[in-house]
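With one protein chain removed, the remaining protein chains of the complex are shown where they sit.
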Amino acid sequence: KIGVVAELTGDMPAVGASCKQAALMAVDEVNNAGGLKVGGSTYTVDLEIEDNAAKADQSALAAQKLIAQDRVLAIIGPNASLGAVPASAIAEGGRTVMITPWSTNPKTTRDMRTGRPKRYVFRACYTDTFEGHVLAMFILNQLKLKRAAVLYDVASEAPTSQSELFRRIFTEKGGVMTAFETYTTGDRDFSAQLTKIKESNPDIIFLPSYYNDVPLVVTQAKRLGVTVPFLGSDAWSSPELITLSQGTVEGYYFANHYAADIATPAAQAFIQAYKARYKALPDDVAALTYDAFGLLFQALKQVDKPEREALRNALSSISRYEGVTGNMRFQEGSGDPIKSAVILQVKNGRFVWFANANP
Amino acid sequence: MTSNSQINKSTRLTDILLEVRDLRVRYGHIEAVQGISFKILAGEIVALVGANGAGKSSILRAISGILPFGGEVLFEGQPIQRLGSAAIVALGIAQVPEGRGIFGTLTVKENLRLATWNRRDRRAITANLRHVFDLFPRLAERQRQLGGTLSGGEQQMLAIARALMTRAKLLLLDEPSMGLAPMLVHEIFRILKDINRTGTSLLLVEQNALMALKAASRGYVLETGRIVLHGTGRELADHPRVKEAYLG
Amino acid sequence: MKPWFQANNVGHHFGGLSAISGFNLELRSGELVGLIGPNGAGKTTVFNLITGVYRAAEGSIRFQGRELTGLTPWIISGLGIARTFQNIRIFKQLSVLDNVRIAHYRRTHYSLAEALLHLGRYRREERRLTRAAMEILRLLHLESYADETADSLPYGLQRRLEIGRALATGASLLLLDEPAAGMNPSEVGQLMEFIGWIRGQFNLTILLIEHQMRLVTGICERVLVLDFGVTIAEGRPNEIQNNPQVLEAYLGQAEDGGQMTDDGRQT
Amino acid sequence: MNRHWTIGLLLLAGAALSWAIPRYELLNPYLQATLMYLGINIILATSLNLINGYLGEFSVGHAGFMAVGAYASAILTVMLLPVGAAAWRFPLAIMAGGCAAALTGLVVAIPAFRTRGDYLAIVTLAFAMIVKSALENINAVGGPRGLLGIEGLSTMPWIFAWTVLSVWVIRNFVYSNPGRGVLAIREDEVAAELMGVNTRRVKIRAFMIASFFAGVAGGLFAHLLQFISPRIFDITKTTDILVMVYLGGVGSIGGSIVGASMFTVLQECLRPLGVWRMVIMPLLLVLLMLFRPRGIMGLRDFPWFRPSVECPQRPPETHPS
Partner (left out) sequence: MAYLFQQILNALQLGSIYALIALGYTMVYGIMTMINFAHGDIFMVGAFLCFVAATVLGLSFIPALLFSMLGCALLGVVIERLAYKPLREAPRVSAVITALGVGLMLEHLTLVFSPYPRHVPALWSSASWHVGGVTLSSLQVLIIVLSVLLMVFLDWLVRRTMLGLAIRAISWDRTVAAIMGVPVDAVISLTFAIGASLGGAAGFLYALAYPVIDPYMGVIVGWKAFIAAVVGGIGNIRGAMLGGFILGAVEILVAAFLPSTYRDLIAFALLFILLICKPYGILGQPRPQKV
C-alpha cells in the first residue's frame, strides 16, 4: 500500500492533477502486469491519494494519516516544498520512506537542526541550487551573452533560490545583472517589471516561473516591445506551455530533467502510455512522479519483505535507476539523486534537445 | 366633526374602500393581532387607538403588504393579501410609517420623487409636487437638504408629503403626532383634515387617543390584538372605558 | 459659591446651520427643570453638548466646578452626568442585568489582569456589582426580567430600563430626552410619579426634554423654552404657558395645558 | 459548587489523557496530530471571536498576528535560546510570541480604530498582506523559503494546557466588566461611551488580547509543524478561521470550540471525497448560515461556561411588575 500526497486543491491544482494521474498510471501498470514481486510473494499495489490543499499543515496531517492510519509502506509527494518540508519531518519521525517528485528545496531532505540528511526522505528531482548554476553557465558559455535580467515569484521557494543562485554565479563569472525583479504568486500583470527590465536593456531574461505564468509574462513582454529571448527553468517543462503560450515562447531555452526527443526507451514508452490514457502529454510533475514510483518499485524488488526500514535501505543503495527523467542514483547517505540536466529549446511548438548540462 | 361628515356624504359615504376580515399577525409564536375585522368607507377618517404594543402598527404593516398575515383584506372589493407591497401601493394605499422612515441619505426632493416609482404621468407628478409644496411650504424651502438632518417635525411633514406623492386613495398614518411639539401636532392634524377634504381616506393610528378620535368619523379601540370597542369618534371619546384608559 | 451646574453662552452649529447659540442654563442641586421648544429647536443638541457627544464650538459648561467642554463622554459620565435618548438606545441583545451592570463600568475596582485571571478583588467586586445592579432592577420592578434580553421587553419597560441604566452610573444629574414619547396619557401619569420618586430616591437633579405639556407643567419647577437655538423664555410652568412668545412659537393658540385640544371645533 | 467539581474533574481527566495518549500511544499519531491542530484551531477561533463576535467588528488579519507569534517564538527557540536550555524555554517562547503579536496588535489597533466595520476589515487585511510581504523579504528568517529546523516542542500536554488557558482567560475577560464594555460597544458605541465605557481603550485591549492568543496559537503551530513560511499565513488561513468562528457562532466561546472542532474534524473526515471535499465544506457552511444565520450557538453559551459570580442572585420570590 502506497500513499500519495498531492496538491489537488489550493493554488496549484495542476501539479496535483498531474501527480495523481501519473501515480494512477504507474500503479495500474504494475498491477495489470500481475502485481509486484517482493521477496518471493506477489502483491498488488494499493494507492491512497490524499489532498493537502497546497497547505503546510494539511500536508503534515495527510502524511501523518497515511503513515499512522492507513499504514502505507511509503509516501510519494507532496510536490511543492511548502508541503514537502513539513511532510518530510513527519515521514522522518514516522520512519517511513517519502519520495517527493518535485520539491527542489535543498532543505526537504536535510534536517536543519542536526545539519544531516534525513534518512527516510528522498527526491526524484535535482535541487534548486544545481539548476541555477547550470543555467548561469549555459548563458555565459553556450549562448555567450553577458547581460541578463531576472524576473521571478518572490513568494515561491524554488524560483527564489534559483534566482539568487543564478545571480551569484552569473555575476561571479563575469556576467552583468541588468535587473532583478519580482512579482507575487497570483499576480498577472507584470507590465511594471517588464517595462523596467526593458529599460535596463538585457540580452536575455531569466524567468524561472511555473509554466502557467510564463505565457502571461511573455505575451505582455511582446506587447511592451521586449524582443530579447527568455530562459526558463524546469518548471516550464509542461506541454501545456505550448498550448497556453500559443507560439510566443518559440525559440526560447529552458532546463529540464529529460528531453523527450532523445529520450530513453523507458521515457518513450511512458510518454506514449500517458498520451494514450489521458489524451495529453505528461509534464515534469507527471514524469517525476512516475519516476518516484519507479524508484520505489525497483527498491521493492530488492527487499525480502515489504517493510519500511528495508525499503529505505534498498532505496538508498540503488546503484542505477533508468527512469523517464534520466538515470539516477542517490548520493552517498543522502536522499538527493545524482542526475543530469538537459537544456531544451522550443522549436515549432515542440521541446527539442539542445545541450546536456552536468553539474 | 360635523364638517367632516358633510363632506363624506357628498362623496358616496356607502362605498366600502377597505375591508379587513379576521386579520391575524404573528411574530414567532406570539400572536400580536388576533383576528380583527373593520372597514373604512370612502372619504372617511377612521381612528385606531390602543396602548403600546396593542398591535396597531402590525395591522398597518400587514395592510401594506410588508408583513405576512392571515385573514383577508379587500381594497375596493379586490382581495390584496396576495399582492406585494409595490402592487398595493400602486392600487392606492400609502403609509406614513411609525418613526417616519425618511431616507436619510436622500434629499427632500429625492424622497418625494422616490414615492412616484409606480407612476409614469410626468405632468401630473409635477403638479402633485407643487400641491405638496403648497401644503408644506417648509419642505419647499428645504428641497435639497438631506432627509436625515431634518428635525422631527420636518421629517413628519416629509413623510406625509411623500405618502401623498403616491397619489393614494387611502393613507395609513402611524402615530403622526409622535414626538412633535404641540403646535406642530395641531398643524399636522389640520393638514390631515385638509387632505381628507380633497377626498383621500385616512386610517389614523394614534397614542394620542382623544385627539385622534375627535378628528375621526369613526374609531376602533384595540387591546392586545383585539378590537374591544368601536363607534363614532365622539361616542368613543366620551366612553368611560376610553376615558379611564387614556386620560389616566 | 459657584453654581452647581452652569452653561454659559454655549453655541454650536452643523455646517452653516446654527443649532444652538448663546445658551445659558444654571441648575441648582436637586432641581427639576424642563426644556421645551419646537422640533429642531436644539434641545437634543443641548444634551449632546453637555454629555460630550458633540464638542461645543463656543462657551463653557461647568459642572461642580469642573469645565466639561473638551472632555470625552466617558469622563463626563464618570463625573456624574447620565442621560437617556430620544430613540431608546439600550443594549438590545444583552440581558437586562448586563445593561445595568455596564453602567457600573467606571465604578468597578479591579484591574484587567485580575479580571483575566479571576484573582484578588474580581470575585468580591463582581458580587458587589451584581448585587447593586439587582438592587436597581428591584427598585424599578424589573428584577424578574434580569435574565431576558433587553429587546424582548415591552416598550414602556425598555424606557424604564434605559432610565435605570442611567441611574446605575451613579449620576447626580440626569438628562431625560422625551421620556414620555409614545406613551398614552395614563402611562404619562405613571411616568410622572416615577420621575418624582426616583428623584427623591437617588437624590437627583433632573433636566428633561418633553413635548407632552401635561408632564412638563405637572412636575417641572422651572421651564426653559428654546426656539431656533435661542432661549425665548424661562420661568415657572404657569408663567411659560401664558408667555405670548411661547404660545406663538410652540404651544399654539388654544392651549389647555394638556394636549387634547378639541380639533373638531377648530376647522 | 457541584458544577465546579465536575469541570475540575473533566479538566483533570483531560490533562491526564493529554499526557497518557502520546505516552502509551492510545491513539495513532495521525489522530494525535489532528487533536493538536484542533487545540490550536480552538485558540484561533476563540480569539478571533473576541473581535468579530463580541466586539462586532470584522477583522480579516488574524493570520497576520498568528504569523507574528509563530515567527517570534520560532526565532527564539531556533536562534536565541538554543537546544539544551531549561524546560521553561518553550513556555517562554510561546509567551514571547503572544506578546509580540499583542504589541503588533497595539500598533495596528491604535490607528485602525479610527475606522469601523468594513474599513477595519480592510486595515487588517492590508496589515496581513504587509506581514506576509515583510516576512518574504527578511532573509534571516528564510524569506519565502520559510524557517526550518524548529523543534517539535508542541506536545499534547502543552497544547492542552495552552488551549485550556486561552479559553479560560478569554472567557474570564468576556464575563468581566471590561468584557461587558466590549459587548456594550457592539450593541451601541455611543450609548456605551455615555455609560462611562472608555470605548477606545476597551477596543484596543480586546484587540490586543485577541492578537496575543493568535500569537500563542502561532507559536504552538510553528513548534508543531516544525516549519513555517509566509505562505502558510496567507488570506486562506484567515478564511479558515473565519469559517470556524461563524460556523460555531458569533459571540459565543462555546460556539468557537464547537466550530473549530467541526471544521477540523470535517476537514479530515471528508478526505475520501478528494476534490469534492472543498466543494462540500463551503456548501455545508452556506446551508448552516441559511438555517442558523448566527451559527450553531450564536450569542449563546453553555450555561456551565459562565462564572458563578456572574449569575444574578435572585431574591427567593420574584414579584411581578
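Order of writing sets the labels: A, B, C and D. Residues in every chain begin at 1.
Criterion: a contact is a pair of C-beta atoms (placed from the backbone, for glycine too) under 8 Å apart; a residue touches a chain by one contact, two chains touch by 3 or more.
These numbers were taken from a predicted model, which means no experiment stands behind them.
**Student:** Considering the whole complex, which of A:2, A:17, A:38 or A:346 touches the chain not shown?
**Tutor:** That would be A:17, which touches the missing chain.
**Student:** For the chain not shown, which residue from D:31, D:106, D:134 or D:296 touches it across the whole complex?
**Tutor:** Reading the full complex, the residue touching the unseen chain is D:134.
**Student:** Out of A:130, A:183, A:206 or A:330, which residue would touch the omitted chain in the full complex?
**Tutor:** Here the residue in touch with the unshown chain is A:183.
**Student:** If the hidden chain were put back, which residues of chain A would touch it?
**Tutor:** On the side of chain A, residues 8-9, 11, 13-14, 16-17, 154, 181-184, 186-189, 191-193, 195-196, 199, 212-213, 215-216, 219-220, 223-225, 240, 243-246 touch the unshown chain.
**Student:** Contact with the hidden chain only, please: which chain D residues?
**Tutor:** The missing chain touches chain D at positions 52, 58, 111-112, 114-116, 118-119, 121-123, 125-127, 129-130, 132-134, 136-137, 190, 235-236, 239, 242-243, 246, 250, 275-276, 278-279, 281-283, 285-286, 289-290, 293-294.
**Student:** Tell me where the left-out chain touches chain B, residue by residue.
**Tutor:** Considering the whole complex, chain B reaches the absent chain at 64-66, 84-86, 89-90, 94-95, 97, 101, 103-106, 110, 113-115, 117-118, 146, 148-149, 162, 166.
Just so we're on the same page, only the chains that are shown with their structure count from here on.
**Student:** How far is the middle of chain A from the middle of chain C, if each middle is the mean of its Cα atoms, in Å?
**Tutor:** Whole-Å distance between the two chain centres: 73.
**Student:** For chain A versus chain D, what separation do you get between their C-alpha means, in angstrom?
**Tutor:** About 37 Å separates the centre of chain A from that of chain D.
**Student:** Centroid of chain B to centroid of chain D, CA atoms only: how many Å?
**Tutor:** 52
**Student:** Which part of chain C faces chain B closely enough to touch in the complex?
**Tutor:** 14, 36-41, 86-87, 154-156, 178, 181-190, 211, 213, 249-252, 254-255, 259-264, 266-267
**Student:** Hey, which residues of chain A end up touching chain D in the complex?
**Tutor:** Touch residues, chain A against chain D: 8-10, 49-51, 53, 55-58, 60-62, 64-65, 67-69, 81-82, 85-86, 89, 93-94, 105, 107, 111-113, 154-157, 160-161, 184-185.
**Student:** Contact residues on chain C for chain D in the complex?
**Tutor:** Interface residues on chain C, with respect to chain D: 51, 53, 72-74, 77-78, 82-83, 85, 89-94, 97-98, 101-106, 108, 110, 112, 115-118, 122-123, 126-127, 129-131, 133-134, 138, 141-147, 157, 165, 169.
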